[in-house]
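Removed: one protein chain of the complex. Kept in place: all other protein chains.
Moving on to chain A:
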Amino acid sequence: MTSKVVHAIYNDDDILMQAVKQVRGEHYHIEEVYTPFPVHGLDKVMGLEPTRIAITAFMYGIVGLSVAVTMMNFIMIEDWPQNIGGKPSFSYIENMPAFVPIMFELTVFFAAHLMVITFYMRSKLWPFKKAENPDVRTTDDHFLMAVDAGNHDIEKLSKFLYDTGALEISIVETDEDH
């Protein structure tokens, strides 16, 4: 089965923002917007949900802290509590100041790295990944809005997009094989 998508190309982020607002106002469905750089506020205008990656980072940090505490408690206190330079190894709390640098670093390490990996997985990014770029100019100085044609009148949609300030409009047929 194929579906039609209208690609509208803009060359200014302010016009793009305005266009996104108008298209959403007319209740057309925006599939995707491709921009060469982050356009401040675009996510809000498109009505995208806020990211939850900071929450995952917080949880990963707690995991890192737990790993650090468990590891050092086992190694330094339970498994082989040696007297190293007179440091008290009778309980974890007594020797805790010495462990804090490691607790801190592992918290940051887990929070940072696992958050980055989460980002890659959620955005489907990896080496040798095939670039999903409808138009090479969108990585340089053009902005592309892909609007789902659906059951709309394509003529009317194209006309409408042209009025929002699009420079080029093309209709692309995609195979819905995913």
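The working rule: contacts are C-beta pairs under 8 Å (C-beta built on N, C-alpha and C of every residue); 3 or more make two chains touch, one makes a residue touch a chain; residues count from 1.
In the analysis below, contacts and distances are computed from a predicted model.
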Which of "NADPH-dependent glutamate synthase", "Electron transfer flavoprotein subunit alpha", "Na+/H+ antiporter subunit G" or "Quinol:cytochrome C oxidoreductase" matches, in UniProt, the chain that is not displayed: "Quinol:cytochrome C oxidoreductase"
Among A:Gly25, A:Gly47, A:Pro97 or A:Pro127, the residue in touch with the chain that has been omitted: A:Pro97
Full-complex contact with the absent chain, from A:Phe58, A:Phe74 or A:Tyr162: A:Phe58
Chain A residues that touch the omitted chain in the full complex: 54, 58, 86, 97-98, 100
